[in-house]
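Attaching a single structure in structure tokens format; questions to follow.
Up next is subunit A:
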Amino acid sequence: MDGFSYNKILFAALTIFFTINYGLILQGIIGKIYARVGRRIGIRLFQPYFNIIRQWATRSAISHGVMYYLGPVFRFTGGAGILIFTPLILDAPLFNSFTYAGDVVLVSYFIFLGTLGMALGGGEAGHPYSAIAVTRGLAQTAAFEISLMLAIYSIAVQYNTISITEIIRAQQGGVLNWTLFTNPIATAAAMLAFLGSMMRSPFDVVLAPQEIPVGPPTEYQSQFLAMLMTNRTIFPVAKTVLYVNLFFGGVALYDSYLLTFVVFFLKTFFVYLWSVFVGVSFPRFRVDQSIRFFIKWPLLIGVIAVVAANIRY
Partner candidate 1 sequence: MVKKVFILLMIILTGLILWSFVPGYESRTALPEVSAHYVEKGPEELGAANIVTAVVVTYRGLDTLGEVTILFAASAVVGLLIHLNKNENKRRREGSEILRTGTALLFPLILLFGIYVFINGHLTPGGGFQGGAIIASAVVLQVLAYPNRKIGHGLLSVIESLSGFTYVLLGAAGVFLTVNGFLDNRILPLGEYGSLLSAGLIPVIYTLVGLKVGSELSSVVISLNGESEEEQL
Partner candidate 2 sequence: MTGTIALITGILLVLIGLWGILTNRDIIRMIVGFSLFDVGIHIIMLSIGYVAGGTAPIIENLSDIGKSYVDPVPQALVLTAIVIGLGITAFMLTYAVNMYEKKGTLEIDKFEELKW
Partner candidate 3 sequence: MVDPIYLIVIALATAFALGLFRKAPSLLPYGLTLAALAVMTVISGSWAYGILSGSLEGTDIFTAGFTPPVSINLYMGSLEAVLLLLVNLTALMTALVLRKEVKDTSVYMLMLLLVFVMGLNGVIMTRDLFNLFVFIEIVSIASAGLIALRSNLEQLGAGFKFVIAGALTSGFMLIGIIFTYYTTGSLNMDVIASQMSPALAATGYTGLFLIFIGMIMELKPFPVNGWGLDTYEASVPAVSALVAAGTTSAMFYAFLKTSYMSGGLFVQAAAVIGGMTFIGMNVLALQQDKSRRLLGYSSIAQIGLAVLAYALVALYRIENGEFIVFALILTHALAKALLFWLAGIVGKDSIHDWGVIKKKMILIAPFAVAVSALLGLPPFPSFFAKWDLVMGLAARGGMVWIILILSGSLLEAVYLMRWFGNAFKDSFNEEDTLDWRFGTVLPVFFNMTVLLALGYLSASQSSFSMGFNWILLGAVAVLMVLDFLPGIIKNLLLMGAIGYYGYGFVMAAESYRSVFAWIFALGALITLLPGFGVKGKRMGFYPSAALMFAGLIGLIEAVDFMGFFLSWEIMTLGSYFLILRGKDSKPHALSYMLFSLGGAYLLMTGFAMTYAGTGSIALGALVKAAIIPHSGIIFALLAVGFMTKMASAGLHIWLPGAHAEAETDVSPMVSGILLKAGVFGLLMTAISMGEQSIGPVSLPYVLSWVAVITALVANYMAAMQEDAKRLLAYSSIGQMGYALFGISLMSHLGWLSALVISIVHFIYKVTLFLAIGSVAKRTGTRNMYQMGGLITKMPFTFFSVLICIIALSGIPPLAGFSGKWIVYNAVLEKRWMLQGAVAGAAGIIAFLYLFRLIFAIFLGQLKDNHRKVKEAPFFLILPQALLLGLVMFFSFLPGSLLRPVGEILEEFTTAGALEWQGNMAISDYGYWNGVAVMWVFMALFAVFFLILTINGRRAQWIKQFNIVFAAERPARPETTHFSYNFFAPVRKALGFLEYPFTTNFWNRVSDFLHAVAGFCRRIYTGNGQTYLLQMVIFVVLSYMLTKGGF
Partner candidate 4 sequence: MTDIIFLIIALFTVTAALYAMLTKDRTVSVLSAGAAGLFASILFLMMAAPDVAMTEAAIGSGLTTFIFFFALRKIRSSRNG
């Protein structure tokens, strides 16, 4: 929790760079797995790299207006902001550049900056599909956030802090210290919410391919789309890291950098995989169905988590 120093700018840039690469690889792997489950060959592992580079290189940029132009900027700012406000690896200065700016509340609210930017940009594009997708996304977000919030409350009471760093620190010293085991109910609630936040099947109606090709960014192409795609590589990572930090013991800085990265990779990968796993086994929900779903079971579990935490701690 130090203050500002100029090297932190560099650290932040490195964090973003690292995450972009990691995210792209992760995308490739997940894509592969997804295809294999569906008995297809799937994309190449580095296909995401090609995609994103191609988009950045596309020169036919057109704009529908100021907000359309700024939308991706907002979006990426939001994604990158979360990333550098969240400790990726405990006590590693490189991955803790701006964590001093705020705690888990800041991070969870900062998420909305990107969302809002996207929504505004898509909105100005004038395509109705964008707006429809935004409404679906917002509605779904509103539904799952409540159980996530309950889970966060539960662990905040458990650890008596809302500082992410402190929460990670409290989980050190063995697998059994993870929130997953010390507070399984809260974890359950949060992981259900996680499904919604990843917008994967069955909660992927926001981007439903049949009706709305790509969701809010319907009208985006070329460099704007490139920026959005870049964001899409870091955003799931940032979110996953947050979940890992809160519920799966975070990633401590081990003596061996390799070990540290392996742990980081494994934890984020499996948490990410969880959403994929659920996604392939369920059909898609309509928005109202997913709202009803979230205000039933995850909510109930969340309430139990909070009440239990209140009693226990």
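Simple rule for what comes next: a contact is a pair of C-beta atoms (placed from the backbone, for glycine too) under 8 Å apart; a residue touches a chain by one contact, two chains touch by 3 or more; residues count from 1.
Behind the choice of candidates: all candidates are chains of the complex that A comes from, given by their letters.
Given the structure is predicted, the values throughout are model-derived calculations rather than measurements.
A.B. asks: Given the candidates 1, 2, 3 or 4, tell me which one touches subunit A in this complex.
C.D. replies: Contact with subunit A is made by candidate 3.
A.B. asks: Within their complex, state which residues of subunit A touch candidate 3.
C.D. replies: 1, 3-4, 9, 12, 56, 59, 61-67, 69-70, 72-74, 76-77, 80-81, 84-85, 98, 100-106, 109-110, 112-113, 115-116, 119-120, 123-128, 131-132, 134-136, 138-139, 141-143, 145-146, 149-150, 153-154, 156-157, 160-163, 219, 222-224, 227, 286-289, 291-292, 295, 302-303, 306-307, 309-310
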